[in-house]
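Right after this comes chain A.
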Amino acid sequence: MTETTGEPNSGSAVPDGAGAQEPADRPLVELRDLRVHFPIKRGVLLDRTVGWVYAVDGVSLRIDRGSTYGLVGESGCGKSTLGKTVLRLEKPSSGSIVLDGTDMSRVSGEPLRRMRRRMQMVFQDTLSSLDPRQSVESLLVEGLRAHGMDEGRGRTERRLRELLSAVGLPASALRRYPHEFSGGQRQRVGIARALAVEPELVVADEPVSALDVSVQAQVLNVLRDLQDEYGLTYLVIAHDLAVVRHVADRVGVMYLGGLVEEADSDELYERPLHPYTRALLSAVPVPDPEVEDSRERILLSGDLPSPADPPAGCPFQTRCPWRQPGVCDVERPEPRELGEGHRVACHYAESIRDGALPGGSAGTVE
Partner candidate 1 sequence: VQSQREGDGGRTMVFGAAGAPALFDPFYASDGETFRVTRQMMEGLVGFEPGTAEVEPALAESWESSEDGTEWTFQLREGVEFHDGTEFDADAVCANFERWYNQTGPGQNAALSYYWIETFGGFASDDDPSLYSSCETPDQSTAVLELTRPSSKFPDALGLDSFSIQSPTAMEEYGADEVTARGSSFEYSEYAKQHPTGTGPFEFDSYDESNQSIVLRRNEDYWGEKAELDRLVFKIIPDESVRKQELLSGGIDGYDFPNPADISGLRDQGFDVQVRDPFNILYLGISQRSNPALRDLRVREALARAVDKENLVEANMPDGAEPAELFYPDSVDGYPEDVTKYPHDPQRAKQLLREAGHQDLTIEFWWPTQVTRPYMPDPRGIFNALSGDLEEAGINVEPVSKPWNGGYISDVNQGKAEVFLLGWTGDYNSPDNFIGTFFGSTQNQFYTEPAPWGGELAERLEAADGEADPAAREEMYTEINRSLKSEYLPAIPLAHSPPAIVTSSEVEGLVTSPLTAERFAPVSLRQ
Partner candidate 2 sequence: MVPGTQRGKRIDELAESGSDGSAGISLAASAWRRLRRSPTFLLGAGIIAAFVLLALVSPLLAQHDPALRLLEDQVSRADNSIPEPQGDFPLGGDQYGRPLLSRLLLGSQQTLLVALTATVLGLGGGLTLGILAGAFGGWVDTVVMRVVDVLLSVPSLLLAVSIGALFQQQSRFTVIIAVATVQIPIFGRLLRGTMLAQRASDHVLAARALGVKQRSVVFRHMLPNALGPVVVQATLMLAVAIIDAAALSFLGLGAADTSTPEWGQMLGSAQNFFDTHPHLAFWPAGCIIVVALGFTLVGESLRDALDPKKRR
């Protein structure tokens, strides 16, 4: 895989969807140096921009067709913003989002609306993401109608039933309203709505974090079944590393607006290289007393810095047990490829991996 960060984000480099016939190796989604900055506005008479929230700050990644990309990270690190920007629900400040050869960052208005058919979203909050005043039927039909896929009563009806059974809901659900369902069922409705327009890409922003474990497992299974059935491509955002590991083929770890580590799922969990990933993995509780009693924990001190005022240099330096003065606080590490498809943004990733750098144990207990 080529490094994409260094490349100028020129749209012309991307061939038009019309010309190229889906080269097998072309990723469905490719983000290049994506930045989303929110202005902080303040002013006496008229609002002026006094600063920026660097919600997403230079993320490059690619998601292969039919695969699942998992995004993890702490609260506020910009996962949702990234997800929304991929769907062009937020406007990128710079960088490009290439969906199947089309540079989405330049599309807007009606063409963008039409593009939406190809990419959909599943939300975390199952209740608030469904319009309480619309029956499931109208929720589902709406998407079809918006994209002219509403072809006559009978066919639409059939399509809806098909959708519901795909997500494991009875046909009788059509005439009911969102509040009449349990959390897990609502999430299924949300998934059905996303699938109604036959998208290629589904961004799922914390699709299961609001659910009880048993229901969470049901929904995760549904997601997976659907992927198998329709060949969907997922971008799954979650803070639960175990969930991400379970669903994702490839995982990216975000910290303060940037991607600090990215690798195939097994690789990442087996050989985490970035200090933050290591701390994260060591903090996830495992439902097994034996493991819990014996594991080594890397406890971080301090909290996530504000994305409006990120530290100079490495964003993780404020909490990093391996922090080296003079380097980490000066230069921001760029993601480097260490091993196949394993990219890490840390100056000392190799040394940490090899245990060559002291300090890591400072916050370690047991």
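The candidates came about this way: all candidates are chains of the complex that A comes from, given by their letters.
Following the convention adopted for this analysis, contacts are C-beta pairs under 8 Å (C-beta built on N, C-alpha and C of every residue); 3 or more make two chains touch, one makes a residue touch a chain; residues count from 1.
Keep in mind it's a predicted model, so treat the numbers as computed, not measured.
Looking at 1 or 2, the chain of this complex that touches chain A is the one numbered 2.
Against candidate 2, the residues of chain A that register as touching in their complex are 46, 84, 87, 89, 113-117, 119-121, 123-125, 128-134, 142-143, 146-147, 168-170, 172-173, 175-177, 179-182, 185, 190, 193, 197, 218.
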